[in-house]
Structures are given as C-alpha cells and as structure tokens.
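All protein chains of the complex are present and in place, except for one that has been dropped.
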Amino acid sequence: MRTNKVFMRLQCALVITILAGCSPAPDSLSLTGSSTIAPVMTEIAQHYEAEHKIRIDVQSGGSGRGIQDVRQGLADAGMASRALTPTELAEGLQAHTIAYDGIALIIHSDNPLTELSREQVVALYQGKIDNWSALSLPARPVVIVNKAEGRSTLELFLQEFGLKSEQIKADVVAGENQQVILTVAGNSGAVGYVSIGAALAAESSGATIRTLPLDGIPATTEAIANGSWPLQRPLNLVTRGQPDTDIDALLQYIRHSSDARRLILDYQFVPATN
Amino acid sequence: MTIRLAGLTLPGRSALSDGLAKSIGALLSLSLTGLLFALLMTLIWQGANQLSPDFLLSAPQAGGRTGGINSILVSTAMILLVCLAALVPLGLASAILVTQWLASGSFPERITSYSMDVLSAVPSIVFALFGYQFFAITLGLGFSILAGGLTLACMSLPLMIRGTEQALRGVPNELHQASNALGLSTSGMLWKVLLPSARHGIAAAIILSIGRALAETAVLLFTAGYVLRMPSSVMDSGRTLSVHIYDLAMHVPGGEQRAAATAIVLVSLIILINLAVHRLLRTSEVSHAR
Partner (left out) sequence: MTTSSFPQPTDRRDRLLFVLCAISTLVVVALLLLLTVSTVLKAVPALPSLTQALTETNWAPLSGQFGMLAMIVGSLTVSLLALSLAAPLALILAAWLALYSPPLLRAPLRTLYELMAGIPSVVYGLWGLILLVPLVNQLAPPGASLLSAAIVVALMILPYGVLLIDSRLQSVPLTARQAALAAGLPRFAMFRAVYWPMTRDGAVKAMVLQFGRAIGETMAVLMVAGNVVALPDSVLAPVRTLTANIALEMGYADDGHRAMLYLSGVLLLLVAMLTMALVRRNP
C-alpha cells in the first residue's frame, strides 16, 4: 500500500537523522536570555565561531529565563537587559556589561509636540491629561502606552520619573518594544517609551514615530555614549561567579574587537568601554 | 419547486431559500476570500522584493538581516518530520482504539473524547513550559529539534485524534456490515475499507496538525530554540520559520521586510505540503459525482 511505503520512508528518515547525531560534539557554549540582546549576540557568536574552535548556541526566552538558567547551571552565561538585583548579586551572580541602551519617549510623527517636561510626563502617565488640547495641541485623545510589569524599561521609567506602578493609568500595556512602536505608529494620539535602539531603527525603516528629547537632550546614541542621556540600561552577560576561560575569551572579544563593536553599533546600542 | 400564479411562474419557497442561501454564501465567501487575499497581499507587498533563489539556498547572515534561510528551512523540515513521525502513528492508533473497541457513547469513549477537547484548550504557553521542562530538561534532550518535534506532536494529538475519530465514525454502517459479511478481520477492515473511506477527514486532521505545528512559535522557542546554524542532527538546536518570523518582526531592527518574505516562504511551504498530503492520500480525487 502506498501509505505503507511512505510510512516506512518517514521512519527511515527519522532513524537516519537520529543516528547522524551520534557523533561527539565540539566544545560548545550556551547563552540564554534577553530577546533584545539575542540578535546582536547571535551575530557576534557567528563572527567569533569563524575565528575560534568553539560552538556558541544563543537561545532567547527573556532576561528572567537567562538568569534562571545560569543559576541552575543550564546555560554557560545569561543575557540580561538590566542590572542585577541585590538578591541576585548576593547569590554570587556576576554581571559583565557589554553595551548600553537608552530609553526614550516616543509619539506619533503627526503629533506636533516637540518636547515634554518631566511634570508633563508624570501628569500624562497618571491619567491627569486626557486630551492633547490641554497642551495647546490639536485635539486628540491621549493614549498612554505602558510596558508590562517586570520589564526593565518600566522599572527605569518609574525610577526616573518618581512614579509608582499603581499610579499609572495606561490605555495599552505592551510586552515588547516593537509592540509599543507599532501601537504608537498606528495611533496619532499615543505616547509610549522604548529602547532608543529599537526606536531609531524603526524610524529609519519608515515607522511613523518620533523620539522626544528629555531635559532638552535629543535621543541619540551619542547622547548615551557621552553619558548625557539620563535613562540608560546596561546590557549584561551574567555568569555564576567568575567567568570561565571560554566565556572570558568571548567577553574580551566583545569588548575589544572592532568587529564586535561595529556590530553593537549596528544595532544602535553603545559598546561598553571597559 | 415553482408556483404557478396568474400565468406567471414564480420560484417556490424552497427555491427562494435556495437562491438566498446561494447568494449569501457566495457573498460571504467572496468577502472573506477577498479579505484573506488582501492580508496575504500585504505580506507579498512587504516582502516580495527580498525573495530570490538565493534567499532559499544561502545561509542566514547578520543575525538574519541579510543572507538567506537555508538552515531554517532544514530545521523546520526536520521538526515537522519528527512531529509527524510521532503524531500520525500515535494519533491514528489511538483513534482506531477508540472507534473500534470502545462503544460509541460509552463512558470510556465519552471520557476520552472529552479529555481531547479539553486538552485542545491548553494554552500554547503551558505547552511551551511543559515541553521545556519535560523534553528538554527531564529527558535531557536540551534545546533540540527532537524536543521541539515531540512537544509539537503532544500539542496536535487532540486535534489529530478527534479528527481521525470523527472521520472513522463518519464511515457509513453499510460498509461495516459489508465487511463483516465478507468475513474481514478488524485489521483487514480497517486497512482496506475504513481508512480509505475516512481519508478525507484524516487528511484534514493531518493538514491542520501540520498547519498548527508550522504556526507555533512560543513552544518552539522554548524547546527547539533559536540557533541559526544548519543543524547536523535532531539533537541540535534549530530555528523554525515561525520563530524566525517572530524574531525578525519583533526583535531585529529593520527586519520587517525579511519577516514578510519568510512568511511568504512559509505560506508557499504549506501549499506544497497540503498538495503532497492530498496526493499521497488521494483525497484530491472527487469521490462523489456532482
């Protein structure tokens, strides 16, 4: 019967593919964590693999997953798009910063707004201003886009503007930077905050958003690099205790090779000079 | 059925409702088809300029921003194979057990079909966590194509079993009776009569399971993983098309066009696979005269 033969062939294919895998694996490293860092790390790993005899597997899954995997020894290093908490540091986890990322407010490109003062940002996010006409702009309902709990961007935002999570009256809660960007890009009255890298990349791809300056400083990677941009988060490789030789070699590569630095800049992050 | 009234021939009530049904159905189908087409067109409009034979044949570069998707295609194919190799035999066998040896409407039968229904409601995120915990960690498979394929098989089991069960139950009684009259054993009846007769439903179940498998993202991210490299075995981690689309669209700066292009490839793949399944199971032949 024809189905019988197909069946047989599928089984054979499966057996062969399994058998093919029974060869000793070369030296390998596994990195898990932040989906912000994963793309640039994948590229760095690809370049590194070409020059060194080691295999680097990069997995995504979020900063939390990365830290947990390192803690449990399931990964050689974790990628976290935030600083470590005191509890984590007390456990012996170490953070090795490889880059910096800024956070900026974004609005729809049709919104004529040029700048928001800190008081205005606080008022907006507390739900005290519900129409842009209150700021002498064309009347449009204000749509506040907030990040979901646990995101480092939210924590930094709250800290910077002296807000508490309960005080925020959000209209839309987003999980990822790109979701904030797409929401704001599709709504002329929306305001949100995202990673500057993501915002700049989206703008250059033609997304209908604009970053807002903070304290008069425009949101650029230069501002992050020279330290003038107030809202910054570190992009870290996390290890349990001291990094072993392989990880250390990778860290050196990331921090010192021109290839790695170029890649980090490509993604609109600022390389860590250390 | 027509009505004759004052020398005029009018459509009768049933003909009228027939005409109405036909037009409403046509209108809705046309609108929905138009909508679906428009949605697919947005993909093509965004991503078509990225497509080329090179795209399919060369390896991903720059984290997926340049280069092609060859390793991703291979990973996807391998995961599908693993999934089907586990899903089809298990699903068919379980459905056969339920239909042949459990009386319809009996308690065991009701419980099994009820649990299958409930399991289809398990959120994919729960499967993702389960798959990671059980296949990747407990069974020690790690981030691998094997772990991904097996988790996907688990996810699609309810659909496969229910679909096959429905298909088998739909085989008319006369065929059962004729088989018994001919003295066929259960296995003979299954192989020669029931399965061929139920093949439309079984093909539908398989196609939908494949569709579901290809569409899954979170589950695969947690089990088969994120690695872009060409896999050398089922124990390697490998990214599927859906994971690649997700990453390009949501995390890679300026990756939207390539995400759309990859989505176009995914859609074409589905068409090809469905054609293959129909051809293999010979369900493309019209079995009833119209």
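Some points to look at:
So that you can tell them apart, the chains are marked A and B in the order they are listed, and the count of residues begins at 1 in each.
Here is the rule we use: contacts are C-beta pairs under 8 Å (C-beta built on N, C-alpha and C of every residue); 3 or more make two chains touch, one makes a residue touch a chain.
Nothing here was measured: the structure is a model prediction, and the numbers come from that model.
Looking at the complete complex, one finds that the omitted chain is in touch with A, B. The chain that is not drawn here is touched, among residues B:Leu159, B:Ala224 or B:Val252, by B:Leu159. Interface note: of B:Leu190, B:Val234 or B:Val252, the residue touching the hidden chain in the full complex is B:Leu190.
Summarising the interface, chain A meets the missing chain with residues 61-65, 141, 143, 148-150, 165-166, 170-175, 179, 182-183, 186-187, 189-190. The chain not shown here touches chain B at positions 1, 14-15, 17-18, 20-22, 24-26, 28-29, 32-33, 36-37, 39-40, 42-43, 89-91, 93-94, 96-98, 100-101, 114-115, 117-127, 129-130, 133-134, 154, 157-159, 161-163, 166-167, 170-172, 174, 182-188, 190-192, 198, 200-201, 203-204, 207-208, 210-212, 214-218, 242, 245-246, 249-250, 263, 266-267, 270-271, 274-275, 284, 286-290.
Going forward, only the chains that are shown with their structure count from here on.
Rounded to whole angstrom, the centroid-to-centroid distance between chain A and chain B, based on C-alpha atoms, equals 33 Å. Across the complex, chain A is touched by residues 61-64, 78, 81-82, 84-85, 88-89, 137, 143, 146, 191, 221-222, 225-229, 232-237, 247, 249-254, 256, 280-281 of chain B.
Only residues 1-3, 6-7, 10-11, 13-14, 17-18, 20-23, 30, 35-36, 38-40, 42-43, 46, 55, 57-61, 74, 176, 178-179, 197-198, 200-202, 204-205, 267-268 of chain A touch chain B when the two sit together in their complex.
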